[in-house]
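For this view, one protein chain was removed and the others were kept in their places.
Let's look at chain A:
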Amino acid sequence: MNLSMRWLKEFVTLDDMPMRDFTEAMTMSGSKVEGWETEGSEINNVIVGKVLSLEKHPDSDHMWITQIDTGSGEPVQIVTGAQNLKVGDIVPVAMDNSLLPGGKKIKKGKLRGVESNGMLCSLSELGLTKHDFPYAIEDGIFVIQEQCALGEPICKAIGFDDTKVEFEITSNRPDCFSVIGLAREAAATFHKSFSVHAPAVKAGHGSCADMLDVKVEAPDLCSIYSARIVKNVRVKPSPRWMRERLRAMGVRPINNIVDITNYVMLEYGQPMHSFDLRFIEEGKIRVRRAKDGESITTLDGVEHKLTVKNLVIADANKPIAIAGVMGGEYSGIVDDTTTIVFESACFNGASVRTTARDQGMRTDASSRYEKGLDPNNCLPALERACELVELLDAGDVLDDKIVDDHSSKERRRIQLDAEWINRFLDIQLSADEMKAILSKLECEFDGDDILVPTFRPDLQHKADIAEEIARFYGYNRIPGTALGGGAQGKYSERQKFEHTINDTMLALGASEIMTYSFISPKYYDKILMPANSPLRKSITISNPLGEDTSIMRTTALPSMLEVLSRNYNNRNADACLFELASEYLPTSEDKLPIEKTKLIVGMYGNQSDYFTVKGMAEQILEKLCVYGWEIEAAFEETSYHPGRCAVLSIEGNRLGIIGEIHPKVAENYGISDRVYCFSLDVDMMYEYAKTEKTYTPLPKFPAVTRDLALLCEDSTPVLTLEKAIVRGAGNLLEKIKLFDVYKGEQIDSTKKSVAFSIILRSGDSTLTDERIAATMKKIMKELEKAGAILRS
C-alpha cells in the first residue's frame, strides 16, 4: 500500500521531521514501512522558463534556436528539435549541469555549431505521462499550463514533489488499506489529533426514488448495499490535485468519475463502483446469488460462467457485476453516459475471496473485501464520492440515497482486564493509561467494557487488546526475562542415532546432500521401475507447480541419481554423496502416508567399485551396532546391475540394497561412468541397533592362524564358505580373513580357488595342537558339505 504524505497530512498534523524518523516510528508501532521515495528526487536544476523567441537553426531543417527567460534577467539560449513551441510558452528547462530521471545528465554544448545551454523537456523526460497532464502532448516539449513563477524548480511548480511511502499492511488490518486508516495509526503513533471531515452533499437535483429499486436478496453475503444517482454527468479529466494524489498512490488517473471512485477507495478503503443507469434493466438492483448457468462478461472482456456460490449484482434480468470483484462490460462509464449509479456496499469477505479465486481474477476491490470490510464505512464513502462529484462539477447529485442495510450497528465488547494484560506483557500500566491508548484507536468505553470500533474486526479477545497496548507502549520498552523452571534440553535417542549416521558417513568420505521430496512420475521410468511396482503408487499433489514436482517420492533413488548426474555434467571428476531422505508411502485416501527415513548413498569416480559401497554399508552397520544381517545376491532389482546387486535383510525383513546402478539407468541420467548406490532403512536399523555395549576382556591366551586354500564351484558365493567355517570353528573362531580368490590356469574353468586365514583363539587356555587339528577337521567337514575341497 502506497501512501501520499501530502494526503496523510490532511487528516493528521505531523511535526516536521526527517522521513526516516517518520518511517521508523510507524514501523515500530506496527505499520511496517517497506520504503519511501520523494517524487522527482532524481530531478535537479530543472526550472520553469518562458520561450522569448524561436529562430530556425541555420544548419538544420528541424532544429530551433530558442531564447528562454528563466527569471534571472539574462535569457538562456537553448537549441531544441521540438516542433510544438511558440513564443510565450512556459516550459521545463534543464539547465547546464542538471539531472533527469534515470541518472541522465544535461550539460551545455554545441548542436551543429550553435551553443545550447541546456535542454527543454518533454513529459517523459521528466518521468511523467499524459495521464499526469492530460492537456500536454507526448511527443513534444511539455508546455505547462499551471500557475507558476519563472525560475521555480519544476517539481514544485507542477506538484511533482509529494513523498510516497510504501507500507506492508498485514491481513488483519483491512482498515489500514486506506489513507484514513494510516492517518489514525500515525496520530496514535505521534500523539497527534486526528480528524476526518464529514462529507456534505448539497444535492438538490430531484428525487431518485422512482428511478432505482435496490434489494439485497442474500443478506448473509451483503450486509449493506447503498447507492446514489448522479445525472448530467460531465466526464472530463480530474483536477491536478486529485491526479497528483492518485499518482502518488500508484493509481493512473483516467477521468473524473473513475478517479472519484478510486480516490474514495484509497481514502476510505471502501471499494466503489459506478453503473451507467441505462444498462440497469427496469432500474432494479438485486444483490443475489448467481443462478447456475448464468454468465457475465466483465469489463476486461472475459466471459465468466457463474455458479450459485457467486454473489452478483443483477438487474431485473441478468447479472451486471460480480459483487466485490468486477463490473460487467456494460456497467462502465462511456462517452455518452449521462446518469450513473454509485454503489457502496459491504460484501462477505470469504464469499468474495472464493468467487475471485474460482473466477481467476483478483482485483483491487476483491483483495480489500476478502479481508473483511466495515459496513459502517459504506455510507460515509458514498457521501464522500457525491461530495467530490459536486466539488469537481462532474454531475448533478440527486437528493436521496438508496440503502438496504442488514448490518449490525452493535460494537463488540471486550472487558478491559488491565491486571491480566500487565501480567501477560510484564508491564505496569494503569487501566486509565490503557484506556488513553485505546481511545486513540477510537475504542470507547462502557464501564470496564471496551467498545471496539466496527472497522477493527481483528480485536476479539483480551490478547488482541494486549497487542494494541504493547505496540503503542512500545515493544522495545518491555523487558526481556529468562525462562524460569529447570527444563532439561536434550536430543532423543533416535535423533542421536541419526547424528551418528551423519557423522559416520562424513567420516567415510561421503558428503551430505538435500533434495526435493517431490519428483516427476516419469522418474520411475528413468530408474526402470517395473510398471506393476507398488512403489509407483505415490501421493499426488493436486495443484503442483509442474510435473517435475508433482508426486511425493516413494524412493529416494531418483533424487540421488539426479544429483549425481548434475555433478557428472558439471564435470566433477568424482562424487560420493549421502542423504537421510524421506520416502512417502501412501496408505489410504483419507489417511496420512507413512514417512520413512532412508539412508541413501551414491557415488561415481574415485576408483570406486561395488566393494567400496559394500564396505561403506558394512561399516555404517557396524558403527550403528546393527548385527545379524544377511546378504544375498539380487538379480531382479531393475534399477541395478543384475550381476552386481545384493539385498540386505534382518530376520527376514528387507534392510536395504547395495549395488551398481544398471548401465541403462545410468545412461538415462547421462552418466557414462559406473554408479554405485546403497540404501538402508533407518527405522529398521534403529530397531535392531544394539544400544547397550559391555566390555569383553582382552584375550589372555595366544591366537593361532591357519591358512586354507580351497577349491569350489565358481558360482559358490564366498559367503557360503564363510558360513561353513563359522559353523565348523564354533566358539574358537576369532576372525576369518579372505586373502585370495583365483581363477585361471591350473584350475578347471568352472572352479575357483579361495584362500582364507582363519584365526582361532580360546578364552580359557592356550590351544593345543590336538585341539587345533580337531577344529580344522570340523571346519573342513563343513566346507566339504558346502562344496569346497582343499586345494592340493
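By definition in this document, contacts are C-beta pairs under 8 Å (C-beta built on N, C-alpha and C of every residue); 3 or more make two chains touch, one makes a residue touch a chain; residues count from 1.
Convention: contacts and distances are computed from a predicted model.
Chemist: Looking at UniProt, which of "Multifunctional fusion protein", "Amino acid/amide ABC transporter ATP-binding protein 1, HAAT family", "Thiosulfate oxidation carrier complex protein SoxZ" or "Phenylalanine--tRNA ligase alpha subunit" names the chain that isn't shown?
Modeler: Hidden chain identified via UniProt as "Phenylalanine--tRNA ligase alpha subunit".
Chemist: Consider the whole complex, including the chain that is not shown, and state which of A:39, A:69, A:132 or A:370 touches that chain.
Modeler: Candidates A:39, A:69, A:132 or A:370; residue touching the omitted chain: A:370.
Chemist: Using the touch definition up top, pick the residue from A:180, A:203 or A:576 that touches the left-out chain.
Modeler: A:576
Chemist: Can you tell me which of A:171, A:295 or A:672 touches the chain that was removed from the display?
Modeler: Considering all chains, including the one not shown, the answer is A:171.
Chemist: Going by the contact rule already stated, which one of A:479, A:652 or A:697 would touch the omitted chain in the full complex?
Modeler: Of the listed residues, the one touching the omitted chain is A:479.
Chemist: Any idea which of A:65, A:95 or A:505 touches the chain not displayed?
Modeler: If we include the chain that is not displayed, A:505 is the one touching it.
Chemist: Hey, which of A:350, A:436 or A:741 is the one touching the hidden chain?
Modeler: Residue touching the chain left out of view: A:350.
Chemist: Tell me, which residues in chain A touch the chain that this view leaves out?
Modeler: 27-30, 32, 35, 170-173, 349-350, 353-354, 370-371, 423-426, 458, 461, 463-464, 466-467, 470-471, 475-476, 478-492, 495, 502, 505-518, 539-545, 549, 552, 563, 566-567, 570, 572, 575-578, 582, 584, 589-590, 592-593, 595, 606
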